[in-house]
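Encoded as structure tokens, here's the structure I'll be asking about.
Up next is subunit A:
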Amino acid sequence: MLELKNVHAYYGDSHVLHGVSLCVEDGEVVGLLGRNGAGKTTTLLTIMGYVRCRDGSIAYKGQRLDGLQSYLIARCGMGFVPQERRIFPSLTVRENLTVGERRAGRGRWRLKDIFDIFPNLGERQKNLGCHLSGGEQQMLAIARALMLDPSMLLLDEPSEGLAPMIVEKIVQVLREVKNKGLPILLIEQNLGTALKLADRHYILSKGEICYRGTSAELEADETVKRQYLGVYAGEAAGGQGQAPRQTTV
Partner candidate 1 sequence: MQLVAFQVVNGLVYGMLLFLLAAGLSLIFGLMRVLNLAHGSFYMLGAFIGLALVQATGNYWLAFFVAPLLVALLGAVFEILFLRPLYRREHGGHLDQMLLTVGFIFVFVDVVRSIWGGDVLGIPTPEALSGAVSIFGVFLPKYRLFIIVLGLALAATLWFFIEYSRLGAMLRAGVDDADMAEGLGINVSRMFTLTFALGVGLAALAGVSSGPMLGVHTGMDLEILIVTLIVVVVGGMGSLKGALIASILIGEADTFGKAYFPEATMFLTYLIMVGVLLFRPTGLFGIRQDA
Partner candidate 2 sequence: MRTYTHALWSLALVWAVAGSAGAADEIKIGLLYPTSGIYAAPAKQGIQGATLAFEEAGGQVAGRKIVTIVEDDEAKPEVALAKAKKLAESDRVNVLMGIIWSPNAMALRGYLSERKLPLVISEAAPRPITQELGTPYIFRTGFASGQLDYPFGQYACSKLGYKKIVVIAFDSIFGRELGDFIDAGCKQAGGAVVEKIYAPVETADFAPYFARIQQANPDAVWALWAGAAALRFLKQYDDFGMKQKYPLIGHGALTDEAVINAAGSVAQGVVSYYNWSPAIDTPENKRFVEAYRKRWGSEPGVYSAGGYRAASAILAAAKAVGGDVANTPKFLEALKAVRLDIPSPIRFDAHQQAVHSLYIRRVQPGPGGKLVNAVIGEVRGIEQYWPKGKPAK
């Protein structure tokens, strides 16, 4: 349902995406992997319309997204959870959740549901965004996207810099989201987390897709893991080393 065909994108004069093609089907969680600077975040930003798609096309449910303004892309059903969360610091937790809500009370997730999923946020709903911990901010960023009642989620490194317990919680929440049939495009540095959540994976290198395969295929392919992800046998955890070896088989 989301299909990128031969997408080229630039930052100023520097050519960042060299003809990226990928697709995410209904109900599917797709991982987008690769080393730092491979173009993962740029791919997401291009889908969201922040970075112009200069060549190629982006289609979602048969509608062209490239060339649309970001707010219209969001209104097409894209729930965007950016890197570094980008919580509105001067809005309360509650306001962060409701500020973009377009179908108040009619979506799949209401405030009440969100507070059931993330009790922390419920307790702190009157606190300002800038007073939350990193984990709470990540939860809020995901919750904020869910409150838009999206038909697809775009997640940029949701586990980055978080304590294992919180990563666990987030993985659990994303599984629930997946079970509700919501497709997800997920950028993840931590291979273990990615393998747990995603059905299929793309690996980007220097702005090009250099590998595609299912979780099982990727997990088995030591060469690809070593070459493109910097993961060696027996060290399945992501390059950052913040997460424990939760992903070893």
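Definition applied: a contact is a pair of C-beta atoms (placed from the backbone, for glycine too) under 8 Å apart; a residue touches a chain by one contact, two chains touch by 3 or more; residues count from 1.
Picked so that all candidates are chains of the complex that A comes from, given by their letters.
All values derive from a computational prediction rather than experimental measurement.
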For subunit A, as assembled in this complex, the candidate in touch from 1 or 2: 1
Complex interface listing, subunit A residues touching candidate 1: 48, 50, 69-71, 74-75, 80, 82, 86, 88-91, 95-96, 98-100, 102, 129, 144-145, 148
